[in-house]
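The other protein chains are all here in position, but one chain of the complex has been omitted.
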Amino acid sequence: MLKRVHFPSSVLPFLLVAPQIIVTVVFFLWPAAQAIYQSFLIEDAFGLSTEFVWFENFELLFADAHYLDSFWRTLFFSAAVALLSMSVALILAGFADRIVRGATAYRTLLIWPYAVAPVLAGALWVFMFNPTLGIFPYFLDMLGVDWNHYLNGSQAMALVIFAAAWKQIAYNFLFYLAAMQSIPLSLIEAAAIDGAGPVRRFKDFVFPLISPTTFFLLVINAVYAFFDTFGIIHAITQGGPANSTTILVYKVFNDGFVGLDLGGSAAQSVILMFLVIIMTVVQFRYVERKVEY
Amino acid sequence: MVENRPLLTFISHLVLILGVVIVALPIWITFVAATHDAVRMTQAPIPLLPGAHFWQNFKDTLFGSGLSSSAGAPVWRMLLNSLVMALLIASGKIVISLLSAFAIVYFKFPFRMGFFWMIFITLMLPVEVRILPTFEVVANLGMLNSYWGLSVPLIASATATFMFRQVFLTIPDEMLESARIDGAGPMRFFWDILIPLSRTNIAALFVILFIFGWNQYLWPLLITTDSDMTTIVMSIKEMLEVAEQSPQWHIVMMTALLAMIPPVFVVIGMQKLFVQGLTETDK
């Protein structure tokens, strides 16, 4: 943590941390405190007076079927995004790890969706699935599927999951590939001499050995699906149709900036903060565990 | 490879090529759409092979007013805004994180751990969960519609601070001892020894943070109302809405292409640094 040899205390270290601390206090801690404070307030319909109501906003939220729906929807969305993008990435990494020549070329071709902004990813996918022009509805029509994510809630959900998972494949692929490449070759060779074929080796050795990475990616993907997919949803469905793609982050934005329900939005923010704290703690527990290896 | 199985190698390549196709398809379709004229882009099915209007669309998009029916800023202006924002965020995060990591690792001072935890907490407060109050703070400070408003609220960074802390901890103690015997004070040591020794880490982090900054969406959306401050990434959403009314997909997709070229170029051009940055910041 601290160097064995260090500089003595003076005013200098305070000056050094000052910029970071000022930005943190002004733009992080103060707004977070505000959110917590506001979550205890209810404003009347005309915004003329506010009342301190303790946990009423939270009670209202948890009594609100829309909010609960959004909560479960978010869980489903996160699980689907994580599962889809991690399994594609795992398969690709598994094959890329086998290849001696050209592995870097594949890596180059696979990683760049990471650089595409979520809202752009949304734009790309909404264009491909545009009901009148898009290439996929055209082919789906041949198969007898009538695609219109503007009307069909399940199709809308599927589309945002595709777009969100697509963008995250790159990240998962990189971490899986790195994890596989860090397995000592001698171990895999020993398994081969014991008579285990490639599939068996993957199942019995590679997959268990990279399980810490899987766990780590699970948390990272959950955080990503929870918080970084706002742009995708905003571009593709704007939460619709009929709230079928309104996940929690989207709802905070919608209720706060569009619906101007300050107390309710603040209460939602507080719940989200609570969720991030849990995920961060889980992630750090993982880091600690990894250190012990 | 452990054993030589030509069939398996063949399948491996096949699967990977399939993966590349899936990953690349959306971009390919975007690129193709950006090479056709407006008329062709209203006919289903849309083309899968490039057309001849790439340069025309490129010029129209970059120097024209973007979409004919939107009164937005010219696209080059948005690109400039994005560039300034991304550079400010990336360099701001790096500078303040380097300084605070230096203080935390190399100085013993009161409240050291308190500051450390304060920085740590920012990890738990993504902008999405505190948008309204943060917006109010920025509005009260008069930072709406400015580059400062776009960048400063995003530059506190626990991950960058942690990464530099990690990097500094791996630098041998003897470097500092030797520098002290040579008569270097703290800031001299920071400039002459620490910064040069962390060069590649700084570069790797810069790549990641540039992409992070460039791709910001929700925050710029909230605090810019002046079309002169619009960023390219933000503009896409607006264009999509317009495109629903009067389809001009060739311009929308060209804009999307322009919006993703800088960060994609950074990732591919600096792949090694990018991979290093990604794996280091998340550990």
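Should a chain be cited, it is by its letter among A and B, assigned in written order, with residues numbered from 1 in that chain.
We take it that a contact is a pair of C-beta atoms (placed from the backbone, for glycine too) under 8 Å apart; a residue touches a chain by one contact, two chains touch by 3 or more.
Heads up, the rule we're going with is that contacts and distances are computed from a predicted model.
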{"item": "Options \"Chemotaxis protein CheX\", \"sn-glycerol-3-phosphate import ATP-binding protein UgpC\", \"RagB/SusD family nutrient uptake outer membrane protein\" or \"NADH-quinone oxidoreductase subunit K\": UniProt name of the undisplayed chain", "value": "\"sn-glycerol-3-phosphate import ATP-binding protein UgpC\""}
{"item": "Displayed partners of the chain not shown (whole complex)", "value": "B"}
{"item": "Given B:S178, B:T225 or B:T279, the one touching the chain that is not displayed", "value": "B:S178"}
{"item": "For chain B, residues in touch with the removed chain", "value": "172, 174-175, 177-184, 188, 192-193, 196-197, 199"}
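FYI, only the chains that are shown with their structure count from here on.
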{"item": "Centroid distance [mean C-alpha coordinates] between chain B and chain A, Å", "value": "16"}
{"item": "Footprint of chain A on chain B - complex, ascending", "value": "1-3, 5, 8-9, 11-13, 15-16, 19-20, 22-27, 29-30, 33, 41-42, 44-46, 48, 95-97, 99-100, 102-110, 112, 115, 118-119, 121-126, 128-134, 136-138, 141, 152-153, 155-157, 161, 168-169, 173, 176-177, 180, 186-187, 211, 214-215, 217-218, 222, 233-234, 236-237, 240, 247, 249, 252-253, 256, 259-260, 263-264, 266-268, 271, 274-275, 278-279, 282-283"}
{"item": "Residues on chain A engaged by chain B in the complex (per definition of touch)", "value": "1-10, 12-14, 16-17, 19-21, 23-32, 34-35, 38, 88, 91-92, 95-96, 98-100, 102, 106-121, 123-128, 132-135, 138, 166, 169-171, 174-175, 178, 185, 188-189, 192, 198, 201, 216, 220, 227, 230-231, 234-235, 249, 252-253, 256-257, 262, 265-266, 269, 272-273, 276-277, 280, 287"}
